[in-house]
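Removed: one protein chain of the complex. Kept in place: all other protein chains.
Chain nomenclature is as follows: A, B and C, assigned in order of appearance, with residue numbering initiated at 1 for each chain independently.
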Amino acid sequence: MNPYLAGVLLGVVLLMAMYISGRGLGASGGIKYCVVSLVGTLDRNHAENSVYYSKYFENGRKPLKNWLTVEIFGILAGGFFSGALSKRIKFRIEKSPKISNRRRLIFAFLGGVFFVYGAQLARGCTSGAALSGMAVLSVAGFLTMIAIFGSAYLFAWFFRKNWI
Amino acid sequence: MEIRKKISVILLILGILLAILPLSSSRSLFVNPSKLLSEVLNPNVYFTVDQTAKFIVNEDTTVRIIDLRSNEEFRKICLPGAINIPYNSFIKSDPGLYLNDKSKRNIFYSNGDFYSNYALVYARGLDYRNSYVMSGGLNEWFRMVMESKFSGERISARENSLFEIRTRAGKLFTQINTLPDSLKGKFMVSARFASRKLDGGCE
Amino acid sequence: MGPLSSSFIFPEWLDLLFAFIIGTGFGFALEQAGFSSSRKLAGMFYGYDTTVIKVFFTAAIVALIGSQLLSFFGILNMNQVFVNELYIGPAIIGGVIMGAGFIMGGFCPGTGLCALSIGKIDAMVFAAGGITGAFLFAETYPFIRKLADSGYKGPVKINESIGISSGLFTLLLIIAAVLMFWIAELAEKRFARQEITDEIGS
Partner (left out) sequence: MEIFKQFRLFFVIFILILCAVFYRSFSNSIFRYDAAKMALPSLQGENIITEEQIPGMMDKALIIDIGCSDSVLVKSVKNINKISPDSILDKKYTRKLLKHEGPIILLSSDNSTSAKIWMLLSQKGIRNIYILSYEKEFEALKYTLKADSLSMP
């Protein structure tokens, strides 16, 4: 789809989220809730004593029954549906031909670690903080957006071999 | 024409429209005016001071008594359990932040009848139907509850219960308002109403 | 008047159903934009593909215009819409860490999940990394708690801190975006990598 049209579509979805629930979109929050829930099932004791996890279990709250968690299952469904529609579903590793599969996967893993760690610190990722934040004109949204793109441009030179 | 130019033109036109529109952070009343008029003129938007006194004595949790006077006045004298939202900030901030708990009836009062009735129209115009007024305000409260004396030969059962409530409410009122300032401050902090936190973000 | 969640109290299942529907729309839009490809996303930083900035800004501006028009007509109460709270330090530091993660992994969490759903193995590894990242954050939280709560300024709006109306700010943002779109398309020609573009397209 043309990027501008896809942008309009994404904007309409964001607007719908604002109208229905008074909140923006988000992805990293859902990942966090999955982790919290996982830790809660594996080691309940640890979860209840930790300063971080305990607030998600207050008053018998269930981290899986949460707007953000359900939303990421929606993302998976929507992505799959769109991929099926455009015939893009296929198991594969996408990478530059100049690097090995192993290198690509190691960097993908590291990227995931960094991205979600940073997102927890900034209270939102590109969708939760930058996109939704910009759509309500919050300073936090603009600041996070500038920081993400600025730093990615800054580091781009070091990782150029991975991509071009 | 290529799509980039097209979308640029469309966005710019809409942007100019937005820049011209008077988009301040506030809003307007949106209930139909005639409907609002008949709604606020209906006497059932009033609670008498006796009804309010009963709510206070019974510690009724389905009502929330909102004091619209300034913070200084509130600190000096207030109804037991009242929440202070000065009329200024009621109008200037979004009343929805205070009123959107629909399970409770909000009863406005001020010293007289002006602020409370302005607030009533304003709140009901924003479709907060759970808004009411304590008719007569604090002046009426003093007149009815604090200074009423029974004068007559015999007392009927109804009058008796009415006077009992008045006496108990009056006692509570005096107790709270004669507390030393330090204690009173503590009490008010605990009664202060926190505006609702909005859901959102990735927290 | 919207948001619906503040006018009506939704039962939990309905609230979650809406979450799922919105999420589906979100995933669909991201995938249709082509964000399930890491090389397309990374193209933003090497100039050969600037889809990211086009989609990102168009989406933010459409939502901005829409929400302000709705609020003008009394359909949406913007005071009831969540505004992200500003923590200056964490926003910048977190943003820098995210930028590094972006260029290493080639995804952000939303697009990563999208790519995962159509079977990209690198995206699955990215998601595993993300889970690890969230776990690491939770475990290191006691040590960085001070940093994470520093510089709190509340939910500040950018137009209010500059002192102009939100409509005017939107217009300025649109002008900036239009210029960026133009530069982006010039860059795409200047840094074109035909072989990569062909491969992504397939």
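The working rule: a contact is a pair of C-beta atoms (placed from the backbone, for glycine too) under 8 Å apart; a residue touches a chain by one contact, two chains touch by 3 or more.
This is a predicted model, so every value here is computed, not measured.
> Using the whole complex, pick out the displayed chains that touch the missing one.
Displayed chains contacted by the hidden chain, ordered by label: B, C.
> Taking the full complex into account, find the residue in C:73, C:152 or C:182 that is in contact with the omitted chain.
C:73
> Need a quick check: the contact residues on chain C for the chain that isn't drawn.
With respect to the unshown chain, the touching residues of chain C are 69, 72-74.
> Over the whole complex, note the residues of chain B touching the chain we left out.
1, 6, 9-10, 13-14, 17, 21-22, 24, 26-30, 32-34, 36-38, 40-41, 69, 73, 77, 87-88, 91-92, 110-118, 120-122, 125-126, 133, 135, 138-139, 142-143, 146-147, 149-150, 167, 170-171, 173-175, 177-178
Everything that follows uses one rule, which is that only the chains that are shown with their structure count from here on.
> If each chain is a node and each touching pair an edge, is that a line, ring, star, complete or other?
Basically all the chains touch each other, so complete.
> Which chain A residues reach two or more other chains?
Within chain A, residues 4, 8, 21-24, 28, 32, 67-68, 119, 123-125, 128-129, 132 contact more than one other chain.
> What are the residue numbers in chain B that touch two or more other chains?
Residues 4, 7, 198-201 of chain B each touch two or more of the other chains.
> Could you please specify the touching residues of chain B with respect to chain C in the complex?
So the residues of chain B in touch with chain C come to 4, 7-8, 11-12, 14-16, 18-25, 27-28, 30, 94, 96-97, 100, 102, 126-127, 198-201.
> Which residues of chain C touch chain A in their complex?
For this pair, the touching residues of chain C are 2-6, 12, 15-16, 18-34, 36-39, 42-46, 48, 51, 54-64, 66-67, 70, 75-76, 78, 80-88, 90-110, 112-123, 125-139, 141-142, 144-145, 147-148, 153, 155-159, 161, 166, 169-170, 181, 193, 196.
> List the residues on chain A that touch chain B in their complex, please.
2, 4-5, 8, 21-24, 26, 28-29, 32, 67-68, 119, 123-125, 128-129, 132
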